[in-house]
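A protein chain is absent from this complex, but the other protein chains hold their places.
We just call them A, B and C in the order they show up, numbering each chain from 1.
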Amino acid sequence: MASLSTPTAFLGTPSPIDGISPADRLGLVRAMVLSRVLERACCELNPRWFPAEGEEAVIAGAFYGLRPDDVAAPHYRGPFLAYAMRGASLSRLVAQSIGRATGYARGRALGFTGPADLGFVPWVAGDLGTTIGVATGCALGFHYEGSDRVVVCTFGDGTTNRGDFHEALNLAAVWKLPIVYVCQHNQYSISLHSSQVLPIESVAARAPAYGMPGVGLDGNDVFAIHEAMRDAVARARDGRGPTLVEARTYRLGGHWASDPGGYRHPEDEDRWRQRDPVPRALADLVDAGIIDASGVESIWEEARDVVSRAVALAQAAPEPGAMDLGASEALAASGRDDRQRDPRTGPPAGADAWRE
Amino acid sequence: MASLSTPTAFLGTPSPIDGISPADRLGLVRAMVLSRVLERACCELNPRWFPAEGEEAVIAGAFYGLRPDDVAAPHYRGPFLAYAMRGASLSRLVAQSIGRATGYARGRALGFTGPADLGFVPWVAGDLGTTIGVATGCALGFHYEGSDRVVVCTFGDGTTNRGDFHEALNLAAVWKLPIVYVCQHNQYSISLHSSQVLPIESVAARAPAYGMPGVGLDGNDVFAIHEAMRDAVARARDGRGPTLVEARTYRLGGHWASDPGGYRHPEDEDRWRQRDPVPRALADLVDAGIIDASGVESIWEEARDVVSRAVALAQAAPEPGAMDLGASEALAASGRDDRQRDPRTGPPAGADAWRE
Amino acid sequence: MARMSFVEGLVEGMRHEMRRDPDVFLMGQDVGKMGGAMGGSRGLIEEFGGHRVRETPISESAMVGAAVGAALVGKRPIVEISFGEFLPTCMSQVVLQAANLHYMTAGALTVPMVLRTRVGDGPYRGHPQCFEAWFAHVPGLRVLMPSTAADARDAMVAAIRDPNPVLFFEHMWLYHGVREDVPDEVGSFDLDRAAVRRPGSDVTVAATGWMVHKALEAARLLEPEGIDIEVIDLRTLAPLDLDTVAASVRKTSRLVVAHEAWKVGGIGAEVTAAIAESCFYDLAAPPVRIGAPHFPLPMTKPLRDAFIPSVEDVIDAVKRVRAA
Partner (left out) sequence: MARMSFVEGLVEGMRHEMRRDPDVFLMGQDVGKMGGAMGGSRGLIEEFGGHRVRETPISESAMVGAAVGAALVGKRPIVEISFGEFLPTCMSQVVLQAANLHYMTAGALTVPMVLRTRVGDGPYRGHPQCFEAWFAHVPGLRVLMPSTAADARDAMVAAIRDPNPVLFFEHMWLYHGVREDVPDEVGSFDLDRAAVRRPGSDVTVAATGWMVHKALEAARLLEPEGIDIEVIDLRTLAPLDLDTVAASVRKTSRLVVAHEAWKVGGIGAEVTAAIAESCFYDLAAPPVRIGAPHFPLPMTKPLRDAFIPSVEDVIDAVKRVRAA
């Protein structure tokens, strides 16, 4: 695992692409493309969608390859890719984003919540940071049962200023819990640049406060991120405790789809647009001879196709009705709910994100 | 200012006694002796008192020499010395500790709260950590008004695990507020040794998470602490922002006076008793030729005398009565309360802690 | 007379006090260049600069703590928690610090701060939680919830001047409603008084926030049926002005209490209980409470619409309380 890097090292890390198999490299990049297309569709359908454009490398790199029995707690920005990589139906996700009854929460929860039964910490309220504590609790459950399941939890740079970030990482460090914390550092909290609200450049510098390894990475290099995650996940699985990974990227879109902006320099946006992680990752694949130019085109084609089918299905789905409002489901007084599913089978999670 | 020290450096720091004037050295040590005697009296009077025995160097070193217009936010363990150094009446403090009507809060607040009108963040509830945020707010007020007033805020090692610690230090760092944070690291949170609940040895290691200087000190060396505090306070006064100072000491008594203990090794307690900061500081004075053996004795005598008079007065004071219960004082709708008093006069605060 | 929307009233109230008193400042997330969530501080940074309109990290507890501390040393901070849904993240600063300081210091200190926050259903449906009942339960706090543009301005001014910590709840649905006539002069807002928005003789409807407007709409719809509602805007939720409600009930003999928060344990419980205690013999029929049903607040429009009390719910309740 890379050690704590200084901020200036961010873009200098050489991509460790060689450590990842060609199939997984392809899987990672296909996931990024899917996210790009899916997110754009959500933005078009819902002006209040929170676009993850530009941040795909972090999301793909963080969640790719988790076991189905692991738990993922994705940040609210861009979680659909994480859901899709672990088996969610694209059309139900799009339905969720536009509030249809076929969404995973029957219209009850926020548009970016996910399929809780696929091993996610779902978004059930809007308070940022609190889910880091819940994710840490899932890791406590795994540690308690002595299993080798792990949790991967992502969050924004701004969210690391919340007290709940501190308390959760501290607790995980004290108990050496099997969790990897990933800061999806896009340099913004709504309209505020991180230099206005974060007193440090690198969030990885918060790791030593917990005696935890901190890893600062180029957040636009999906292979570097995934390589670091493999190490950190292995570390967690082995009982060696938590890691804080920081992936520094840039929010290419607005805070929400219809954000009028105006609080940042167009030159900055242009500069980061040049570093767009999606074409960069595709180019890496071409350079490595894994695909050729027509392969690139067909990945995009496929993504557009699968997403447009999902959109059509979602749009055809009904709005939630009174039935979906419901009272809280009746709970048998002594009912137990064994929701652990059997793990360790099939291809790496994330490789089949494209269903439907 | 010393830079971030490694934990093993704690007891190796040479005492910078030469940087402090003989009069101030005497003042610091007299304050420690007063605290020792006063705390023991409180423990005898109130089995639920939280004894600060062993931690006097941190308290004296942290609060000695503040200006009257600065704000002090002492930890709940041992705050009476801080109050006394800034002008509180000893008998009213003892009255406070045993719940008499002449205590500063008329019997309303906790026994360890202090005279709010002498520039303290008072204890008005029992939740640890929250006052760090309030103290930071006082620093914001000073920063906002462009004055050179500062805040000194102390808290326990266990309290640094609270989210409020994180949020407050972060905010102070972002805004470069004039505040010095001092961790009175006594290695315990009630029955728990810090190794059970703190994932790091040195709390000063939390400072870089805020891009703030962190100073790790021998908490039983009052001169080293005060020297570091002078630097940190000067830094805050100059608008150069906050500092986190960690003073590593040991709680020689129980969590409360009647604590049956049983959760730590007697050898440990003995070892730390050998390092008792009070005789050590007195010996330093003798070594430096500031006082002789009889001077030591008369400091103790004087302290016993002044405290026993305070105890007698406090015990003669009435219990609070229905009048003190009151409803909340009527507040004039537009009443302003200018409680800033004029600064920069008289001897260093703390030198006259013995009144009455 | 100026014409102002609710949010313009809020901003005007802050501007008025910031001009008058250099100790008044605002802090919150995105309150500067962006103009605040939903335009809630639009124009202030341009006039007062970044020193007095301060951007904060996402750290609600530190933000409120910062306001408490600044207030203790003589400032008049307004701290903005973007949405009431985030109040659970900073309860100890509000409830254990701000609320206690005056009493516990036997009057030595005051905490002249305003905590403003957005609540209720809104055009974007986000963060709609209504927790005002929690704060009304806690001694030492004032709780306000204006429902008109004039009150938004004048209550803000009064809140800033008040030496108590004030929780100021701004209903999102009202933010960008139609502009109302607002007197040019800032009025003196009585922090202890509810407002009778429509006098009536048959049924007292005491309501909060958006529900005040729904109650007025219900009144309009019921008029042709000869039913004459008195609509009270509770607006000062702590201390509650029960005198105004009691006076109305003594006249109408019938009480409906309506709010958007959950019915169980809401402000309506206190109003209803207090009136049952004090006006038992004046009541001709059982009082009726209207509030949200007892399950979590759903997010999508169809469910939200089914969840939140409506004009029809008010009409129903009025008819029930008259039939009884």
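What we mean here is this: a residue touches a chain if its C-beta (ideal position, glycine included) is under 8 Å from a C-beta of that chain, and two chains touch if they have at least 3 such contacts.
Keep in mind that what you see is a predicted model, and the values were worked out from it rather than measured.
Student: Using the contact definition given at the top, list the shown chains touched by the missing chain.
Tutor: Those shown chains that the absent chain touches are A, B, C.
Student: Decide which residue listed in C:11, C:53 or C:91 touches the omitted chain of the complex.
Tutor: Touches the omitted chain: C:91.
Student: Quick one: say which of B:45, B:197 or B:288 touches the chain that got left out.
Tutor: The one listed residue touching the chain not shown is B:197.
Student: Give the residue, chosen from A:35, A:97 or A:130, that touches the chain omitted from the document.
Tutor: Only one of A:35, A:97 or A:130 touches the chain omitted from view, namely A:130.
Student: In terms of residues, what is the contact footprint of the unshown chain on chain C?
Tutor: So the residues of chain C touching the unseen chain are 85-89, 91-92, 94-96, 99-100, 103-104, 129, 131, 133-134, 136-140, 238, 240, 261-262, 264-270, 272-274, 276-278, 280-281, 283, 285-289, 294-296, 324.
Student: In terms of residues, what is the contact footprint of the unshown chain on chain A?
Tutor: Output for chain A: 71, 104-106, 108-109, 113, 115-117, 121-122, 124-127, 130-142, 144-145, 149, 163-164, 166-168, 170-171, 174-175, 324, 326, 328-329, 331-340.
Student: What is the set of chain B residues that contact the non-displayed chain in the whole complex?
Tutor: Touching the chain left out of view, chain B contributes residues 48, 99, 105, 107-111, 124-130, 158-159, 161-164, 189-192, 196-198, 262-263, 319-322, 324-328.
The definition used in the following text is that only the chains that are shown with their structure count from here on.
Student: Using mean CA coordinates as chain centres, what's the chain A-chain C distance in Å?
Tutor: 37
Student: Find the geometric centre of each of chain B and chain C from their Cα atoms only, then give the gap between the two centres in Å, rounded to an integer.
Tutor: Spacing between the chain centres: roughly 41 Å.
Student: Indicate the whole-number Å distance between the mean C-alpha point of chain A and the mean C-alpha point of chain B.
Tutor: One centre to the other, that is 45 Å.
Student: Identify all positions of chain A at which a residue touches two or more other chains, and write them in rising order.
Tutor: Each of 161-164, 196-198 in chain A touches at least two other chains.
Student: Would you pick out the residues of chain C that each touch at least 2 other chains?
Tutor: 56-57, 59, 61-62
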